[in-house]
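Only one protein chain is missing from this complex, and each of the others stays in its spot.
Chain lettering (A, B and C) follows the sequence in which the chains are written, and residue indices restart at 1 in each chain.
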Amino acid sequence: MQSKSSNMTNTIQNTNRLAKFDWKRYIVYIAFVGVFIYFSISLYDQGFLSSNNLLNIARQTAMISIMAVAMTFVISAAEIDLSVGSIAALSSLTAALAMKAGFGVAGGIVAGLGTGALIGLINGILVTRVAIPSFLVTLGMMGIAKGLAMWITNTAPVPILNKTYNFVFGSGDIGPVPVLLIWTLVIAVIGHILLRKTAFGRQTLATGGNESAARFTGVNTAKIKLLVLVGSGLLAGLAGMLYAGRMHAGRFTFGEGDELSVIAAVILGGTSLFGGMGTVIGTVFGSLMIGMINNGLIIMGLDVSQQMVVKGLIIILAVAFGRRTIKR
Amino acid sequence: MQSKSSNMTNTIQNTNRLAKFDWKRYIVYIAFVGVFIYFSISLYDQGFLSSNNLLNIARQTAMISIMAVAMTFVISAAEIDLSVGSIAALSSLTAALAMKAGFGVAGGIVAGLGTGALIGLINGILVTRVAIPSFLVTLGMMGIAKGLAMWITNTAPVPILNKTYNFVFGSGDIGPVPVLLIWTLVIAVIGHILLRKTAFGRQTLATGGNESAARFTGVNTAKIKLLVLVGSGLLAGLAGMLYAGRMHAGRFTFGEGDELSVIAAVILGGTSLFGGMGTVIGTVFGSLMIGMINNGLIIMGLDVSQQMVVKGLIIILAVAFGRRTIKR
Amino acid sequence: MSQISKSFNGIKVLNSVDFELRRGEVHALMGGNGAGKSTLMKILTGVYQGDEGQIFIDGSEVSIQQPNDAKENGVSMIFQEFSLVPTLTVAQNIFLTREPRNNLGFIDEKECIRQTEQLLNELNVNIDRNIPVEQLGVGYWQMTEIAKALSQNTKILIMDEPTSSLTKNETEVLFELIDKLKAKGISIIYISHRMDEIFRICDRITILRDGKHVMTSPCSELTMETVIQHIVGGNLEHAFEWKDRNYQRNQEPVLQVRNLTSGRRVNGVSFDLYRGEILGIAGLMGSGRSEMVRAIFGIDPIDSGEILMNSQKLSIKKPEDAIKAGIALVPEDRRMQGLILDHSVKDNILLPILSNIKKGMFIDDAKGNQIASEFVTRLNIKTDNIFKTSRLLSGGNQQKIVLAKWLANSPEILILDEPTIGVDIGAKTEIIEIIRSLADSGKAIIVISSELPELLALSDRVIVLNEGRVTKEMDRKEIASEEVLQHAIQVV
Partner (left out) sequence: QEVKTPQTETQTKPAETNGPLTVNQALPDSQILSKGPHGETAVSAKTLKLTEDDLKKIKEKRYKAAIVMHYAGNDWSTAQVEGLKAAFNKMGIEVVAVTDAQFKAEKQVADIETVLAKNPDIIVSIPVDPVSTASAYKKAAEKGVKLVFMDNTPNDLKHGEDYVSVVSADNYGNGVEAAKIMAEKLGGKGKVGVIFHDSDFFVTKQRTDAFEKTIKEKYPDIQIVDRGGIIGPNDGEKVTSAMLTKNPDLKGIFVVWDVPAEGALAAARTAGRNDLIITTIDLGTNVALDIAQGGPIKGLGAQLPYDQGVAEAILAGYSLLGKEAPAYVAVPALRVTKENVFEAWKMVYNQDAPKAVHDAAK
């Protein structure tokens, strides 16, 4: 809730305006590099830098990154989606159930993505047609999707035995490269191009920047909002399928609490919580940074409680450090 | 993330503007009454209407309500505080430890409230002086406070044997009235008056409505933001103390996930997530409504999964119903 | 447009209005603040839908339900409240929804910037194209808005007070462009409160009053007096006449500014201000006028130089300090800096004086209502009641709220940055009167205005700013005519 204010401050304090603005955008990269260097040095002999470990970080953050790419659009359009974690859980199950029922990999894909897109569509319709704040719609949907996920199998996990599925959606490596990394890259590149290079991206930013101005200019803001919410549902569905492929099972707890990590990745990346400004690349780095911190602190051998404290401190200090640099 | 957009929409779709605005403010009351009537009828013979059960609802929602009153100010000022749940946990422990160390009830109060206020102050300083978005500051602080709460006693709970403390801060009844209800009412009344009747409240709304304009008008927006965050920390500390008094112990899991319930209560009550508009009474009803739904659904004997689905549906439908009424 | 009516919440703001526009003409639409001009035009552009009435374009009836319908019919508009997205750059705003594409179908950013450059060159302005527009001043917003409208292929171009934040130079450029468009057969509806402009460029005039059509006739058949008469519905004293006022300039000044430097646009400004004086500040767009007063008011940090009030050095770090010292600033940008648009008229007016209307710890609501109502009446703010959301008021009436805010506070030194943007001629006269009487009561006043007649009518003394420096200081008596001042502004 603050880009707004810092925009305002910018409007007010005009000195070094440009410099300030640019730094702000790069904070996440500076912080990322800083944290990386720190861990590389301090955990050098503990395997942090081993390619396997680095790939692990990529694997572990893939689902958050993918959902965060879609969330970048949602937040850029000044909406929010709290239901992503629950959608992932439900999709992991519908995909697993479809395959269990004999519909094969294709069936699994249709079921998983379909679940996500459908819920996203319902979110979108409620936000645009019934005009309920997206915070409330998706909060409600978070409970509904989670409840459904618990209901359909009575909280039991559903194993996935299909090797192809498990390979493509989570567990496989192509050469040394995990498929999860490939998924992340593909989604990030598409997201980046969509946001920066297409009319849709531009109009998403316009909708979030000033909805009425965007409407006056002929942007169909309702359509934009609907689309970003469908997109968010769809990618949450994909994330759920990746959880399923990685874990060889669907389960109702997958993605629990992910909404906060996803939003954190987006904000850390430099997207404004008030809409109108967004960056997909920043988002991905935000997500990677969170994943890297999680990984590094475990390797350090800290207790969970210590990990939580240190992780909190790093997030705050990383951003504070970035800000400080500005002022010079 | 939507009052903004709906304001905008208002500017465009002009019909029944004022009527719309007024209705919107009352949605939570309509929904509250509707849900209440529904449960009263359907759960008549299951004790829903028994005074004891109604008082239970008040008891169970007290901590959320109290934190939500403070959060109303935070959100009205266009900031956010994600650390409230963790602060409550930590305060429950510091209060319990202070009493265990022999500082008596007064020591417990100072420790509990002091913990909350101190963390709130740190949040405030980071937001106003270092200019980090409050979302990130309080997200980091959420981890730090939770980690500390786990750390200080190595996740063990700390029993509170002081009868006076337990009576005043949670378990007592004065005549038929639970102290928790009294706490809620006192805080709500103070909050309401502060927001509606004092310069501080007006300036909080102004800060959230347009920070730049507020500054041009001589509002010390940094001070306002600092104060609302300190207030939020302080009341989260109080909530933690109430958890402790109610459970006769401090524990690091208290308040887990409360931040979302608190924000939901505020938004449901009609406060804009984008700042500038807030209502304390609405917030309290939002909180009561959530508590009532939880209670009613458990009495109904639904499974947890079913409860989640139905609760999600009620939140969405309640608001949608309110919106529909408008259009007529 | 025929028999257009429109009500908001049961209050009629347009009452069976007829309006006719001929091909290739410049048609002025005039009327007091809140007369319904903007609303009528918004119906034409699909922002609002009329309750009654029909719209014909080229003889056939059209249905305009939303902005896109208007676009398809070749209607575009420069909105009074601006339709720019603050987080996008100038170029991105200008081409929103119509971005040039490359072969792959992606947005061609380079082409976008190139075309923007061309447009801006045509308009003869130099704006930084790569920063979000929220970081630009109002004048630049207005130029961007104009560029955006011009870049569209239109048959009908509506300009809702396009020059309100522009100085003479930019206005001249715009007029040249209007002439070119006219020659191309494009029809223009021109809304303005500046009389001289209307007579310079318009072919016909339509006047609205209280949502009703009053008259339409060719410009040549009208005089300024008759137009004013129709607008205000009565006679008006000659407003823009300068009155020689008496005040003591041999006393010590209330405010002394010495070598003030702040940011890139204020480079060592010095001047004095005396009790009872109205000091005018003139300059081109971008000359640093606004920045100078922002630094004095504590919004921008002061890099060097000092400010003395009653010979005491002031340390102003934030607006609060300035306000405590008795300085008030009416900012130039009412949307971003002046108003909390989603708050009521009353809440906006009372915001700076909350501490004055306390009863014990609490705000005295009755007193607040009374003060707010008083100013609504005094400044003739057209609103249903004092609880109406400011966003819903007409542009001129919003500006009056900004003024009311600071008049209510009665400071020692009042700084007004473009105080009458968008205010109608009647209200402008009243405001000028109020400013004069404030000065007469011993307050010191600084006025920035791009509207030279107004500046000349008010000021006892004028200083000219150029690139952040004072290049000329003139006593009002030395300024024989507008041209003299205009010349002083332009000569470096």
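In this section, contacts are C-beta pairs under 8 Å (C-beta built on N, C-alpha and C of every residue); 3 or more make two chains touch, one makes a residue touch a chain.
Please read these numbers as outputs of a predicted model, since none were measured by experiment.
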Could you tell me which of A:Thr115, A:Thr128 or A:Ser171 touches the chain that is not displayed? A:Ser171
Which positions on subunit A touch the chain that was left off? 46-48, 50, 52-53, 56, 59-60, 63, 150, 154-159, 166, 171, 243, 246-249, 251, 253-257, 294-295, 298-299, 301, 303-304
Footprint of the hidden chain on subunit B, which residues? 46-48, 50, 52-53, 56, 59-60, 100, 150, 153-159, 161, 171, 178, 246-249, 251-254, 256, 294-295, 298-299, 301, 303-305
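By definition in this document, only the chains that are shown with their structure count from here on.
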What is the chain whose Cα centroid lies farthest from the Cα centroid of subunit A? C
In whole angstrom, the CA-centroid distance of subunit A from subunit C equals 43
Per the C-alpha means, the centres of subunit A and subunit B lie apart by a whole-Å value of 27
Note the residues in subunit A that touch 2 or more other chains, in rising order. 8, 11-12, 210, 212, 215, 275
Subunit C touches at least 2 other chains through residues 47, 299, 336-337
Can you list the residues on subunit A that touch subunit B in the complex? 1-6, 8-9, 11-12, 75, 78-80, 82, 126-127, 130-137, 139-151, 154-155, 210-212, 215, 221, 225, 260, 263-264, 267-268, 273-275, 303-316, 319-320, 323-324
Tell me, which parts of subunit B touch subunit C in their complex? 7, 11-12, 14, 16-19, 21, 193, 197-199, 202-203, 205-206, 209-210, 212-220, 276-277
Complex contacts: residues of subunit C adjacent to subunit A: 45, 47, 66-68, 71, 77, 79, 82-88, 92, 96-97, 99, 105-107, 131-132, 134-135, 262-265, 291, 294, 299-301, 303, 336-337
